[in-house]
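Below is one structure, written out as structure tokens; comments come after it.
Excluded from the complex is one protein chain; the other protein chains are retained at their positions.
Let's look at chain A:
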Amino acid sequence: MEAVSETDVQFWMAKAVNWVEATSCSALLDTSRHLGSLRSFLQQVLQGLQQMSSTSEAMKTFPFVGQFLGRLCWNPCVIADERSQRLLLQCLSCLYSAEPMNAVEQKANMWIKNMFCHLISEEEGSVAHATVKHAGLTPKRYHSEALQKLVSLMTEEVIKSCDGLPNTSRCSNGNIHAMSTACAALVTCPQMSPLIGALLKHSMLCGSSCLNQEFIKEVSEALISKMLVLEDEAVVNLWCYSPTCLEGAAVSFLESVLSDHETVTQSLDKHVHDSLLPQASADHCHIFLTVNEIYRSVLTEIDENLAVRALIQVFTVCFLQRRTGQKPQDRLPLRSFFPHVMPSLLTPLLTAPSEVPREAWLDHLSWIRSLLQSVTENEEAGEDVRAYQAVFEAWFLLVQCGYWVDTAVELLVLAAPENAEPLLWLLTFFHHPTNRGHQRSQQTAVAREAWTHLRMLFLTRPPPPRHLSAVKELLSSSLSANLVLHLFSNFTVFSHGPVSIITEITDKVLTEAAVKRRALWILASIRCRLNSATMRDDRVHSRLRTLQDALLQT
């Protein structure tokens, strides 16, 4: 049989034997360390068994299997691990013959039934047997309640051991490590959450690595795959304890956002909020820095990606909202969250548009523009790495605070031509931060051209075909596509024409699926900005909803 190698068999047989014979603590440690690979081995065995035509053939091909599975059935750590347990039971049920053909198969059937009996009942004569039997509950309920009570007992013990911890420099409680080792196999068991939470809290307070690494790994994986639900505080403690887990959470959240644009674009702010990352970031500066570092490196690798931009922007908004909710004495200085940015940029950009009166938006945006422009002019004059770095940091801050760019584009929809210049500059800088070959003036010209066409297109009825085709052409150019789409999307939401005309134009302009998807991301960030606005404009909201639905349907 190819599926299972001889070396693996020897390795795992030896493990199964050792785990029974070794003293419980070291055996437990070793079992928890090998749970992941044991699962894959059991999966291989199961696949092998499934290919057999009879139990006799299975026993001949895998002579080790009976002894191996039997030993595992007596190992509480393996059995308590839900995934191993399911695989193990599937292997046993595979070996069961509904119509046994010979004595071997009959014997195997009896053995399997005994094994199953052992798994579901208590040893006769034990106190466990006596108390379960007369508990007046089904065994399922008894064991679930017993586990729940044991967990709360142990949780109390862990919490008690947290008292006075910050004063002692080292964690002397070896029991905490033993408990976390046992919990490694139990992370998907719903009753376990309080104990897992308490262990993570303990680790935060004691400040030394007193938890089993397998435990941390299993908790992190189970959280990401949503097989474990912990209190928010416990999750944040995990991230503080293990940078790897934080990175894992940030990356998997990014992946989930990018892979499911249909549901995510409808309520991006809710998704970001539910990820807990913004809240944790407001409380712990290093979490904010790590998350941003990750999203930033993704952004520079695929800088055309509107989804990542939308995510970063909404993340920043949620972060700032959380900060606003904090008590002033708990707030860390903003400077520490943005250590690389010119301090003068922070106030104008981190102020939410809702905090600035609408009439003052244009002035505020001109202020931002002049600050950013001076940064870019330094780069052009100096041409050294430091100046380049400063431009990049300023640009990344603008991405984080993309709501001001959105505000600029919203203003552009109805702006008088004499006010358009700073707004177009911001939009251009946002989409084309580098000035390679001194293209910025050229890009700004493209932006102005697109803006002129879009004004005509959305203000004239019926939409003039000349402008329609000009916009389509600009949208198809790889150089200006995102910028034009950004402008176009804002025109669809904020121009004053009837919905029917807007939908008609949208249908004609946005024909490709990929472009529609990108437009959805732009609409998603617009929606989040509107959600946090002080005044709610129902007309705009319903139009936005119509547009999102239209783009999702086709």
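Definition applied: a contact is a pair of C-beta atoms (placed from the backbone, for glycine too) under 8 Å apart; a residue touches a chain by one contact, two chains touch by 3 or more; residues count from 1.
Please note the rule applied: contacts and distances are computed from a predicted model.
One chain of this complex is left out of the view, and of "Probable ATP-dependent RNA helicase DHX34", "Fanconi anemia group F protein", "Mitochondrial import inner membrane translocase subunit" or "Large ribosomal subunit protein bL17m", the protein name its UniProt record gives is "Fanconi anemia group F protein". Among the residues A:A178, A:I224, A:L346 or A:L479, only A:A178 touches the chain that is left out of the figure.
Checked against the full complex, the one of A:M52, A:V104, A:A128 or A:L371 touching the unshown chain is A:A128. Contact with the chain not shown here comes from a single listed residue; of A:G36, A:P100, A:G248 or A:G497, that residue is A:P100.
Considering the complete assembly, chain A touches the hidden chain via residues 24-25, 28, 76-77, 79-80, 82, 85-86, 89-90, 92-93, 96-100, 109-110, 113-114, 116-117, 119-122, 124-131, 133-140, 142-147, 149-151, 153-154, 157, 175, 178-179, 181-182, 185-186, 189, 191-192.
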